[in-house]
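My structure is below; once you've seen it, I'll send some questions.
Only one protein chain is missing; all other protein chains are in place.
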Amino acid sequence: MALLTMVKALNLALAEAMRADPNVLVLGQDVGQDEGVFRVTEGLLQEFGPNRCIDTPLAEAAILGAGIGLGFTGFRPVCELQFDGFSFQAFHQTENHVRRFRSRTRGRYTCPLVIRMPYGGGIRAIEHHSEAPEATYAHLAGLKVVIPSGPRNARALLRAAIYDPDPVIFFEPKAVYRSFREEVPDEPETLPIGKGVVARPGRDVTLITYGAMLRVTLEAAEELKDGHGIDAEVLDLLSVAPLDGELINASVRRTGRAVVVHEAPRHCGVGAEIVARIVEDSLVYLEAPVKRVTGYDAIIPYFQNELTYLPDPARVVRATLETVRF
Amino acid sequence: MALLTMVKALNLALAEAMRADPNVLVLGQDVGQDEGVFRVTEGLLQEFGPNRCIDTPLAEAAILGAGIGLGFTGFRPVCELQFDGFSFQAFHQTENHVRRFRSRTRGRYTCPLVIRMPYGGGIRAIEHHSEAPEATYAHLAGLKVVIPSGPRNARALLRAAIYDPDPVIFFEPKAVYRSFREEVPDEPETLPIGKGVVARPGRDVTLITYGAMLRVTLEAAEELKDGHGIDAEVLDLLSVAPLDGELINASVRRTGRAVVVHEAPRHCGVGAEIVARIVEDSLVYLEAPVKRVTGYDAIIPYFQNELTYLPDPARVVRATLETVRF
Amino acid sequence: MPREPLPISTRLETLSVLTADGQLDRALEPAVPHADLRRLYKTMLAARRLDERCLMLQRQGRMGTYGPSKGQEAASLGVAYALERDDWFVPTFRELAGLLWRGWPMHTWMLYWGGHEAGNAVPPGLNDLPICVPIASQCQYGMGIAWGCKLRGGGRVCVAFCGDGGTSEGDFHEALNFAGVYNLPLVMVVQNNHWAISIPRSCQTRAATIAQKAVAYGIDGLQVDGNDLLAVIAATREAVDKARTGGGPTLIEAVTYRLSMHTTADDPKKYRTDAEVREWEPRDPLPRFRAYLQKKKLLDAKIEQVIEEEITAELEAAVRQYEQQTVDATEFLRHVFAEPTPELRAQLAELEAHLAARRPARPPAPVS
Partner (left out) sequence: MPREPLPISTRLETLSVLTADGQLDRALEPAVPHADLRRLYKTMLAARRLDERCLMLQRQGRMGTYGPSKGQEAASLGVAYALERDDWFVPTFRELAGLLWRGWPMHTWMLYWGGHEAGNAVPPGLNDLPICVPIASQCQYGMGIAWGCKLRGGGRVCVAFCGDGGTSEGDFHEALNFAGVYNLPLVMVVQNNHWAISIPRSCQTRAATIAQKAVAYGIDGLQVDGNDLLAVIAATREAVDKARTGGGPTLIEAVTYRLSMHTTADDPKKYRTDAEVREWEPRDPLPRFRAYLQKKKLLDAKIEQVIEEEITAELEAAVRQYEQQTVDATEFLRHVFAEPTPELRAQLAELEAHLAARRPARPPAPVS
């Protein structure tokens, strides 16, 4: 057991996988000598050398393209994109190839890539460093989209992603990178991709979230309990594709009410999919409309005003009260 | 009045706008001498010359980048991307710049572009020529996303898009390009972007769709009427961002039941957003779960099997019957 | 010396072996065993005949939109010939002759253009990629494969193809830049067929040659007469040998010409003159190579007849196999991931129920 930040926990997962399998490679801008701009790849160049921890030129599409080709030759590349805001430079490689090769060749060629990237807002960064594009990726069939919420599940999910035979978009919430530590077991641990967890059991309403918004939502749940006597169940989805519809519906069937919380814009966001799944499977259990507490359908403001954009516990509380009092 | 295909109607809208405003330019691969691979730009090079109907090299991001810069210098560029499947090569320019410049500069610089592209499946084409990526664009704040369903509204909406001061992604359903003709008035006509229409009034259930699926859904509505005595209202959204929530909810409040039909994959598709809007505003009116008849969460099959993937009237009928009989 | 020319340190050359009118440069003539010369001719002719047949099938409504390779056979064939079997071959969509040489069955090619994923079935044992549609995107994974070859050791190389139009795309640039930085065993072959649909080569880039783009990446550039099979073989051998022995990437510009339309959906009369096509016809690689073999006494009427008959037989068998291809309507849902997700299982059930409910059963796929 060690008390680790998410950055350290991710670093541990990478080092473990690289030790266990010589085919695991890490590549991206500044991942070597500099050890990653968030230091997630700390020590990897030193331990595994420049053929396994590879600094690349500044070209996101080439990083993924290289990853695809390396995958064809038997490697398991973990590609780092420096920020989610620059993942779009490589979007065509993701859409045209990463997600398609298995289907295109009926399994003859596959893309067992992990595409890691810092995700979301909340670190007072400049433009393009605060986006939350999970819906953009979740909509692309053939991709798995994972978003851990804390050090321990980050480590276990990254391990799962590396061993997954299919491409995984791995979003690392920047706001969680160093914001707290968690006990992480010494032995490698794995979590199944596509399964969420109950982060806080409750009876009155289901709050559904993931990533950095988990802490915000848990805080809101405390406030709901203390201030209003409302016992909220909080679900941490951990993955938005596949989406754990079973977990979501089981909970909503018990509580009859749900609020979705995510930092991405609302329109066509993952929240909509969650609502649709609830309606499809559990409409008759619903006692109130499902509210969405999300980023606004605008460009996320520069950091002086970033916190206005991001959901905070107060917004979650307000929406939940409206839902409960409906 | 002239009886036109959608291709001809779009061509008319372009020619009208170019005649009316010397700042309107058309640029893209093969739009000049070749008059567009679908001939939408027929006659434009001849009438307006190579400085206004511009053949470009093969580089989608540069076509949009050029459009942005031309916009800054006072032009109103209509950029053609040859197929929606290749719009991802330019996705970073769309996400990083096209949708952001107004917000970034608080209106000092704007991107009054129209980004036209052939959209959707159904023409027996090879891979990457049959995608339906409207949700990918609709999720990006700052973009309007328009999808006409027939010659007349295509012409009126393209006109609106060209005169819109903001960027419009203009999806042209390939399956409709030449599949039927419609009377198109001689005088220029405009439709407001963001407003849908009732394509077929009805009382029992609301079928919500857009693009090439309108015809499929209308066919289903006929079958529902003739075969099952069910009177379906069909909404043609025409735009998925903004989404006409008012129209949708007004109809669903009347019918109490809804089915969404689109050809894009289901997961995090526009259908989910429609369901979420209905739940937010009209939950208490709902008498049955809202079903989604959509493409599957898979890579669209090559054309021998394409029709299995695309919603057909039978699937719409089945889903509607389940909804009505719920 | 405050103002001086910048020197360029990489090699930039142009190469041809057999001129259009049959002049052979013996010093540059690559060593190719006679049996191989005959097989190469047969393959080139087979590619031409298959191409013609696909065009016909398309016109008869028995195939989808088809993109012909006519006139470009030498460029991909010469490249393929210069490779080992376990080298990697990354095509775009005009490498029919090269793919046949590599061992792809004719009917697989037909299946691709006929709208079947089975058209991507890479023959067992080959390190080949299927056709790539998004222009220049294949340069990137070609580069990645070359990188894998280098990291694995063992001297494998990767050849990737691209069109002249494709050189305008960012992917082309990024891939070659990486190949230079990591000194990868990548041979990037640009089939400059002078057109990207309706855009002539001169409007795609102001560079006088495609080969000179190598300078941007500090790598060697070689322009070769792409309709001269011998020159293509010589150039590729040189580049492949260099790559195999750690010498890094080469950009080869194979100058050729698209004698046919872009695809069957295209009408080249809209944008190019017949005169231009007629000008290129004498440089058609097929008669040129045939004349070379005739001079060498490797072909006579008898042999040619045998070859034609063999090709016809293969072609008929391939068409039959193509038209017998069945469609598994639900297969596409079973190859999204290695393990289907619960949602995909549900969608598969949904689709199966839907297919079962449809009476009468959907007729077999309309290939014919």
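Letters A, B and C name the chains as they come in the text, with residue numbers starting at 1 for each one.
Assume a residue touches a chain if its C-beta (ideal position, glycine included) is under 8 Å from a C-beta of that chain, and two chains touch if they have at least 3 such contacts.
The structure displayed is predicted, hence computed values, not measured ones.
Enquirer: Touch partners of the unshown chain, restricted to the chains that are shown, please.
Expert: By the stated touch criterion, the chain not on view contacts A, B, C.
Enquirer: Looking at the whole complex, which of B:Met18, B:Leu45, B:Leu243 or B:Leu310 touches the chain that is not displayed?
Expert: With B:Met18, B:Leu45, B:Leu243 or B:Leu310 as choices, the missing chain is touched by B:Leu243.
Enquirer: Which residue, A:Glu16, A:Glu35, A:Glu80 or A:Glu134, contacts the hidden chain when the whole complex is considered?
Expert: Answering carefully, the residue with contact to the hidden chain is A:Glu35.
Enquirer: Mind listing the chain C residues that contact the chain we can't see here?
Expert: For chain C, the residues touching the absent chain are 2-6, 8-9, 11-17, 19, 25, 28, 168-174, 177, 180-181, 183, 203-209, 211-213, 215-219, 221, 223, 231.
Enquirer: Residue by residue, what part of chain B touches the chain that was omitted?
Expert: Interface with the chain not displayed, on the chain B side: 25, 51, 56-57, 59, 61-62, 64-75, 92-93, 96-97, 102-110, 141-142, 144, 165-166, 194, 242-243, 245-246.
Enquirer: Which chain A residues touch the hidden chain?
Expert: On the chain A side, contact with the omitted chain comes from 29-30, 32-35, 37, 55-59, 61-62, 85-86, 89, 124-129, 266-267, 296-306, 308-309, 314-315, 318.
FYI, only the chains that are shown with their structure count from here on.
Enquirer: Would you kindly say which chain has the C-alpha centre located farthest from the C-alpha centre of chain C?
Expert: Here the answer is chain A, farthest from chain C.
Enquirer: Please indicate the chain closest to the centre of the assembly, with centres calculated from CA atoms only.
Expert: B
Enquirer: Taking each chain's centre as the mean of its CA atoms, how far is chain A from chain C in angstrom?
Expert: 40
Enquirer: Counting in whole Å, what is the centre-to-centre distance of chain A and chain B, each centre being its mean C-alpha position?
Expert: 30
Enquirer: Check each residue of chain C and list the ones that touch at least two other chains.
Expert: Residues 117, 134, 137, 170-171, 331-332, 335-336, 343 of chain C touch two or more partner chains.
Enquirer: What are the residues of chain A that contact at least two other chains?
Expert: 92, 96, 103-104, 141-142, 243
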